[in-house]
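Every protein chain but one is kept in place in this view of the complex.
First chain written, first letter: the chains are A and B, and each begins at residue 1.
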Amino acid sequence: MTYTLSELAAEVNGRLIGDADHLIDGVGTLGGAGPSQITFLANAKYRKALESTRAGAVILGAADADVCPANAVVVDDPHLAYAHVSALFAPPVEVRHGMHPSAVVSGDADVHPTAWIGAHSVVGPEVTLGANVVIGPGCYVGGHCSIGADTRLVANVTIYHGCTLGERVLVHAGAVIGSDGFGFANDKGRWVKVHQLGGVRIGDDVEIGANTTIDRGAVEDTIIGEGVKLDNLIQIAHNVRIGAHTAMAGCVGIAGSSTIGEYCAIGGGAGILGHLQVADRVTVTAMSLVTKSIREPGVYSSGTPLQRNEEWHRNYARFKQLDDMARTIRRLEKELETLKKG
Amino acid sequence: MTYTLSELAAEVNGRLIGDADHLIDGVGTLGGAGPSQITFLANAKYRKALESTRAGAVILGAADADVCPANAVVVDDPHLAYAHVSALFAPPVEVRHGMHPSAVVSGDADVHPTAWIGAHSVVGPEVTLGANVVIGPGCYVGGHCSIGADTRLVANVTIYHGCTLGERVLVHAGAVIGSDGFGFANDKGRWVKVHQLGGVRIGDDVEIGANTTIDRGAVEDTIIGEGVKLDNLIQIAHNVRIGAHTAMAGCVGIAGSSTIGEYCAIGGGAGILGHLQVADRVTVTAMSLVTKSIREPGVYSSGTPLQRNEEWHRNYARFKQLDDMARTIRRLEKELETLKKG
Partner (left out) sequence: MTYTLSELAAEVNGRLIGDADHLIDGVGTLGGAGPSQITFLANAKYRKALESTRAGAVILGAADADVCPANAVVVDDPHLAYAHVSALFAPPVEVRHGMHPSAVVSGDADVHPTAWIGAHSVVGPEVTLGANVVIGPGCYVGGHCSIGADTRLVANVTIYHGCTLGERVLVHAGAVIGSDGFGFANDKGRWVKVHQLGGVRIGDDVEIGANTTIDRGAVEDTIIGEGVKLDNLIQIAHNVRIGAHTAMAGCVGIAGSSTIGEYCAIGGGAGILGHLQVADRVTVTAMSLVTKSIREPGVYSSGTPLQRNEEWHRNYARFKQLDDMARTIRRLEKELETLKKG
């Protein structure tokens, strides 16, 4: 995979300053790239590294072009341009059609001739696999699932029965889609299972991280909107709805029946309680807990600052006195007022 | 799967108001159910939706029967009654006996003739599988495990050697039972493994969520009591003991050697440190951290409220001054006292 700089500049609609015929065969960091590699500068704090880069070319904004010692590809959004370039250097997924001899596929599955079912995978009855679908090794797809064109399950993925995945969905290893929602009724202390009769519907262009779990709905479906990106080890409970183009970092947990808007960003380890509404374009910072519905776009947070343990502990202990402190302050205000009057 | 309303009412010991012969073939929500579906009302805040429901029947309490525009099944506990009804509409797990030709089963495993071992599963030596056990596709059951009647491992589940599962246990996809506890001794900075020689014992009627992990004991067993329900992505460390009928929501972590009582409810993302005792009937709210033993039943919490980021940040920064604030308040109180006396 080798490209001339003029090819790469054309790919990203960039303005090339330098040698149009320079050959690029890979990517690197500003600090690590060599003469045959291309890199990018998208964050002002790495500008220093630009000055000494040995890269063959740098994708950057106009403001940084002056100080670039290498060939430059000038664009409006260097990170976005780099994203497009990175696709050119990604190792291709091997194209195979049909199925590995060890795959176990139900006779009445509807498998597109260009789809591939990998070694030791199992595909249940009445499953539909679209064009160019790749079911990696060790996956299980339960009955009555529908998987759209160009979708890939990487390896050891489990999809329970009756789930629908759109086109160009990428499901990373170990992810589980369609497991039972956590629903139980209580009968004098004992839990009686509420059978989870809904499914999961996943839109086009969704990416689901490694070992992430998405439960099926109790009655209606759990819904992941188009273009949603979920990182690793995320838990999506039953009947959650996630709006299009929302992104969630690792270790997030969303409790049952909550609805998250479009274009949201949920930070790592954050939690959202059940039966809440979160508006479009809401950002929740890492490890915050959302306990009420959020009606307005914006950035929301909870939590306390990190300190050295001994300092933190002094403040931590005072947290238990906060209400008393507030009452004492109020009393002092009143007493002082009286004193001033007197 | 079609039932008359009189059949469904009988199933839940409900009083039927309406057409006893009305046919029901599925479940729905109050808002989404059609004339051939049954729904339920268990939460007062959905009463409004009752008035306009198009459902064929509604399971509800006596207080709501008046305003129900559809056939009604009146019960004491609508959620519990719905749980029983939901079982009638759950798609049956296909009944198969024996093993898939691709399964790899040790010659000295003791497999009940009504058990099933699915495609690409591996069952080790001296494993006992009871009546109607279902080992789904891609599972691994290590040697010397015992799995009780009617227990099901859904798919891609791993059970390490020497673990015992009771009857009617449901283990969701990707769960891992019996992995090594996190035990190391320190030898001048390097970690020396403490081999984990206990096992895991899981009682009857336990449900274990997708990608949940339960470590084996260091010396004695990790124990999950009868009727315990664990949601997805939960971590149970070595030598934890969980009392019967306790439920834990997703992403909870329990550190080593802690003992949790019976009938507890642990909220999503909560943590419990190691070597603690938690009494029976304790509720811990979401994302709280338990750092000391809890001796009394009740509801326990930690954490701070969610706010808009800029407001939160002002308070967050003050957390570091809490101890100083408390001392200043104390000083002001004294000074004011002096002033008042003087």
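Rule of thumb we're sticking to: a contact is a pair of C-beta atoms (placed from the backbone, for glycine too) under 8 Å apart; a residue touches a chain by one contact, two chains touch by 3 or more.
Source: prediction; values computed, not measured.
**Student:** Can you tell me which of A:His112, A:Arg190 or A:Lys229 touches the chain that was removed from the display?
**Tutor:** Touches the omitted chain: A:Lys229.
**Student:** Pick from A:Tyr82, A:Trp116 or A:Tyr160: which residue touches the chain that isn't shown?
**Tutor:** Touches the omitted chain: A:Tyr82.
**Student:** Considering the whole complex, not just the chains shown, which residues of chain B touch the missing one?
**Tutor:** 102, 104, 120, 122, 138, 140, 142, 156, 158, 160-162, 174, 176, 179-180, 182-187, 189-195, 197, 211, 213, 215, 218-220, 233, 235, 237, 251, 253, 255, 269, 271, 273, 283-285, 287-292, 294, 298-305, 307, 311, 314-315, 317-319, 321-322, 325, 328-329, 332, 335-336, 339
**Student:** Tell me, which residues in chain A touch the chain that this view leaves out?
**Tutor:** Interface residues of chain A facing the absent chain: 26-29, 32, 39, 77, 79-80, 82-84, 86-87, 89-91, 100, 102, 118-120, 136-138, 154-156, 170, 172-174, 205, 207, 209-211, 227, 229, 231-233, 245, 247, 249-251, 263, 268-269, 286-287, 303-310, 312-313, 316-317, 319-323, 325-326, 329, 332-333, 336, 339-340.
Following the convention adopted for this analysis, only the chains that are shown with their structure count from here on.
**Student:** Quick check for you: after a Cα superposition of chain A on chain B, what is the rotation angle, between 0 and 180°, in steps of 5?
**Tutor:** 120
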